[in-house]
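Right, one structure below, let's go through it.
The complex is shown incomplete by one protein chain, all other protein chains being positioned as in the whole.
We call the chains A and B, going by the order they appear; numbering starts again at 1 in every chain.
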Amino acid sequence: MWIATLILTVIGIVCGVLIWVTNKTLPPEPESLKKAEELNSSLPGMNCGACGYPGCFAYAQAIAKDKNVFLTNSCTTVLQNEKNLTEIEKALGFSLGKSNVAKKAVVQCGGESEHLGYYYGANTCRSAANVMSGFKVCPYSCMGLGDCVNVCPVDAISIDKDKHISVVDVDKCTGCGLCVKECPRHLIKLFPDNSKVMFLCSYDSVKDIPGREKCGNGCIHCKKCFKACEYGAIEWDKEKMIPVFLHEKCTECGKCIEACPNDVLKYLKKDKKA
Amino acid sequence: MNSSGASLITIFLGLVLINNFILAKFLGLCPFFGVSKKLSNAMSMGVAVIFVMVLASIATTLIHKFILVRYDVEFMNIIIYILVIASLVQIVELVIRRTNIALYNALGIYLPLITTNCAVLGITLINSQNNYNLLQSIVAALGGGMGFTLMLIIMSGIRERVEYGDAPAAMKGLPLAFIIASLLALAFMGFNGMI
Partner (left out) sequence: MTDTKKEISTGKMFWKELIKGLVVTNPVFVLVLGLCPTLAVTSSLDNALGMSAGVLFVLLGSNLIISLIRNITPNLVRIPVFIVVIASFVTILSLVFEAYLPPLYESLGIYLPLIVVNCIILGRAEVFASKNGVLASIADGIGISIGFALSIIVISFLREILGTGSLTVFGTRLFSIPVLSESPLSFFIMPGGAFIVLGLLLALFRWLGILKNE
């Protein structure tokens, strides 16, 4: 019995000594790694990859090596979080300033387009978009098959089952832009956080003849919103025949939203529903 | 002690195709279903497992031959093997972390998962059960690890495609992966008569 205990103790001690020796004789942890650890604690840790680096720790290493990386390629989630932003600015030693505003993703499609038929193909928007021109009447519509839902690292996107479109939850969205790259029809775009009214139709009227029959939520270029605004916050783009919103002048009175006959306009922040 | 006399090729092919670690011996299943969703993760995990298995086999075979058998304390093998494996993984992680950061980012995160992987402890127990000498146990570890990696790559390739299918909600994810594994097991049974 004593031999067994002795052998176990000896092997345990040998293993412990080996670990200790390895720790001492190897070159110390590189300086950048220590700093990277410290920076990593202020990063969200979601490893979404939107910054282009394979994970938050790799991004932390990059900005530890060269702080300008943070200036040109800021982590959008950090930008939205005051505490983390100040921690990183303090650690790196410079301030970002107000030049970088948080952004939110918006799916520019209202979804009331009728269906041409049933789709029985691969359950991904990328495939469905290549079958003729999609299974909805409008060739620029969102198909609601969820490629953007799968790629969102914070689960901010959900599918509206009645309309077969995807909807972004503005409170959860961190503006990383992964859904923007994923959508095969480029329907999702990033807008600044302080935008007020959103235009939810992506029909390209320059190429096609517009028509109300295409979609119950589509812009018919009636200009009613343009005429309804009393504050000059809407301009009319003559080439594309769609309204352009100047958010600084908007007072959120809601007249343009009421005036639109097809419900194409909505507030960005949902609690202000008209 | 007489080694079992099996030739190296028999051992290698036996562990890769016939007694595949995942499909026939059920060792290393937790990472198999966890890491097999993306091909790149699967490759990194597979390489890390092969590496740890070979090192662990070398260390434990030497300890088995020169300490456990000589002092007649073979019943201590479980505790001592797991201690050695845990320390080995710790040392390897330290070495990689201090010397090559790129490698650490690619492989290092999988190393702690491998400590409690049934495959590593399994190969050391198989080696001591069959009384392999040093060369045979290295070949066995290579075979076991490569079989594991092969299965991981096949499984992740299939799962990446099956993601797009229209499975019922109860079957999505893990249940479907199990059924795929059972079909793979059925297919690999065809190798049974090879040796």
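Operating definition for what follows: a residue touches a chain if its C-beta (ideal position, glycine included) is under 8 Å from a C-beta of that chain, and two chains touch if they have at least 3 such contacts.
Note that this is a predicted model, so its numbers are computed, not measured.
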Subject >> For the chain not depicted, the shown chains it touches >> reply: B
Original post:
Which of these, B:Val35, B:Leu121 or B:Met146, touches the one chain of the complex that we don't see?
Top reply: B:Leu121
**OP:** Can you list, in ascending order, the chain B residues touching the missing chain?
**Re:** 23-30, 33, 75-79, 82-83, 86-87, 116-118, 121-122, 125-126, 129, 168-171, 174-179, 181-183, 185-186, 189
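By definition in this document, only the chains that are shown with their structure count from here on.
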**OP:** Within their complex, state which residues of chain A touch chain B.
**Re:** 3-4, 7-8, 11-12, 15-16, 18-19, 22-23, 26-30, 33, 54-55, 57-58, 61, 122-124, 127
Original post:
Which chain B residues qualify as touching chain A in the complex?
Top reply: 63, 67-68, 71, 73, 75-76, 79-80, 83-84, 87, 90-91, 94-95, 97-99, 101, 105, 164-166
